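Data first, discussion second: the structure below is written as structure tokens.
With one protein chain withheld, the remaining protein chains of the complex are depicted in position.
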Amino acid sequence: MSEPVLQIRSLSVDYPTRAGLVRAADDVNLTVFRGEVLGLVGESGCGKSTLGMAILRLLRPPGKIVGGEIVFDGNDLLKLDDEEMRQLRGARISMIFQDPMTCLNPLQRVSEHVVETIRTHQPEVSEEEARKQAAELIDRLGIRTERMDDYPHQLSGGMRQRVMIGLALALNADLIIADEPTTSLDVIVEAQFLDLLRDLQRQFNLTIMLITHNIGVVAELADRVAVMYAGKLVELAEVFPLFNDPLHPYTQGLLKSVPNIRLTEDHLQIMDGSPPDLINPPPGCKFHPRCSHAMERCRAEEPPLRKMQSGRWTACWLFE
Amino acid sequence: MAEQNLIEIRDLKKWFPVQKSFIERLVTRQRQFVHAVDGVDFDIRRGEVFGLAGESGSGKTTTGRLILRLTEPTEGHIFFDEVDLAALSEEEMRRVRQRMQVIFQDPFASLNPRMKTGDAIGHSLEIFGLAKGEEKRARVMRMMERVGLTPMAPLYEKFPHQLSGGQRQRAVMARALIMHPDLIVADEPIAMADVSVRALLLQLMMDLKEEFDLTYLFITHDLATAKYICNRIAIMYLGKIVEMGTLQQVYSNPQHPYTQALLAAVPVPDPKARRTAPMPRGEIPSPINPPPGCRFHPRCPIAEEICSQEAPSLEPIAGQEEHLAACHLVK
Partner (left out) sequence: MQSTATIPEPTSLLGRFLRGRKWYGAEWYMTVIGGFIVVFIVILTLISFFTPGLSPYNPEKRAGEPFTPPSWAHIFGTDQLGRDIFSRIIYGAQIVLQVALLSAVFSLVVGVPLGLVSGFLGGRMDRVLSLIMDSIYSFPGLILAIALAALLGAGVLNMSIAIAVVYVPIFFRLVRGQVLSIKEELYVEAARSLGARGWTILWRYIFPNVIPSIVVVFSLNIADAIITEAGLAFIGLGVDPSRPDWGYDIYRGRSELVGGRWWPVTFPGLAIASVALGFSMFGEGLSEILNPRLTES
């Protein structure tokens, strides 16, 4: 078992809104191990993106972290000051967003961007040497090196996403957080990107936290999967056991309601209801109004995330 | 025109002129066009769900808009129940619109922010003088109930920003159905809904189809969803149809290399079914200057010389009248 790279303990995030307080993440406990791809899956509003942003302390105000700790390399990230955090971002924890256009400076050539990233965190490297490293990197990403001096808008969406991985790789980041990296990409480009990510991950033993609502993408790439619902972590397991035998009723419903192109037409099962209002969430287990196994206890008390004998985790009274 | 066809599309083309800067216009005399839809033929039969699938730049959305005449075709014919839509005046077309409605991809953007939900749903009834006042309200409420937009009375008064995503989705469905059209053009109707709700919405669409005797043109990039709901499907690439047939034919026996790649690329929610097949190189080229000959040839793993010279036509594959592919290497 490899060592933990990131440990999130009892993390809670609140968002004050016009209509009330939203508990975007509620007492989340999660560990990311070196060399693994951890899939963080859930629908919009479940808190997965919030978690990713919270790790890098990039929450948009008025959102704020109201409890817990995030341990990285022996330090609680929540206790670091701005300068220390800045040095960490990009260099040791890198993020890939859904829309790369918003993260790449439109006035800066791609090569310049990579070179600058390298030299910001490793000032001893010369301009020439950095450019050489950049060229190697870009080639490895499957982009023709003639294009390395292009501006971001001259590249396609898929290429820009590759550049984003490149930036993360350039500095041997300990952890790469990918937030919906393929959602804006066409199907074939998405497949190419996932292939690239898989290859690079194997080659460099990258640690990736893959945040997405796309169950298929998670199945393609992840080693372990964490399922979130309404701000809470409800299930955590390795990918094969999770898909084979989902424990939490939400996970079961979710997996059955996603179309699978390999199966015949009648396999979809409908899940009742819709994700809850986070300002006035249901009492007890937040999933209970939609759960066919709901018991009295579920309406009254919220189940904690507990470890099963099999080593899997789930937050459900059915398993107590 | 065959009796069973509600829609017949013949050689439909839509070319958008490319905006050029003043200098560019001075220097280059020639005009450039985006070949959004470049010679498309297909039929939609009454009562079926016809899927139009493809990635960005394929022309699927533009085709849908052409059928609704929300944009004018550059060339070609669209026959709706024997009537050539291109020949109609604006006013006549307006009347035809009672029989064909659309569900757009983004329900929030397609609802007037300053119109109450109930009014938005029932507006077409007013426009065509079919109902007013109390009667309009009653019909809207009935439709709201039918699509699951409940409780009806309070939701009638709400504005779009006060509804949840799922409610807006249902509202636009109600709006499209209230005049009992024959055809519904659904452009990525569930793409913006939450994952756990999509199945519900698909089921709703199927139920409504049965109840109201509808025909759907289902435009999507999501082949997994298309498989769930469509009867026949056409795959588009860079403005042309590359393969078309029944669900069974296209999904179980895809002939065109692009279709094969597309079907293989769709992520499967099952780690045991992880993809091993390699993907075609490169990305979709610009529709302004599509590659000569077969548009897919630069990326095609089995391309031969003829593919770069001559564009293949959409023809039935051997022994299958309904399954067509546009590839030199198939027949």
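The first chain written gets the first letter, and so on, giving A and B; residue counts start at 1 in each chain.
The rule is short, and it goes like this: a contact is a pair of C-beta atoms (placed from the backbone, for glycine too) under 8 Å apart; a residue touches a chain by one contact, two chains touch by 3 or more.
Note that the structure is predicted; figures quoted are calculated from it, not measured.
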{"item": "Full-complex contact with the absent chain, from B:104, B:228, B:258 or B:296", "value": "B:104"}
{"item": "Touch criterion as defined above, residue of A:66, A:279, A:295 or A:308 at the omitted chain", "value": "A:279"}
{"item": "Touch criterion as defined above, residue of A:10, A:44 or A:154 at the omitted chain", "value": "A:44"}
{"item": "Among B:20, B:94 or B:132, the residue in touch with the chain that has been omitted", "value": "B:94"}
{"item": "Selected from B:4, B:162 or B:309 as touching the chain missing from the view", "value": "B:162"}
{"item": "Positions on chain B where the hidden chain makes contact", "value": "68, 70, 94-95, 97-98, 101-102, 104, 106, 108-115, 123-124, 127-128, 159, 161-168, 172, 175, 192-194, 197"}
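Keep in mind that, in the parts below, only the chains that are shown with their structure count from here on.
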{"item": "Centre-of-Cα separation between chain B and chain A, whole angstrom", "value": "32"}
{"item": "Touching residues (chain side chain B, partner chain A) in the complex", "value": "55-56, 164, 166, 194-200, 202-203, 221-225, 227-228, 247, 251, 261-275, 278-280, 283-284"}
{"item": "In the complex, chain A residues that touch chain B", "value": "43-44, 156, 158-159, 186-192, 194-195, 213-220, 222, 239-240, 243, 253-255, 257-262, 265, 268-271, 274-275"}
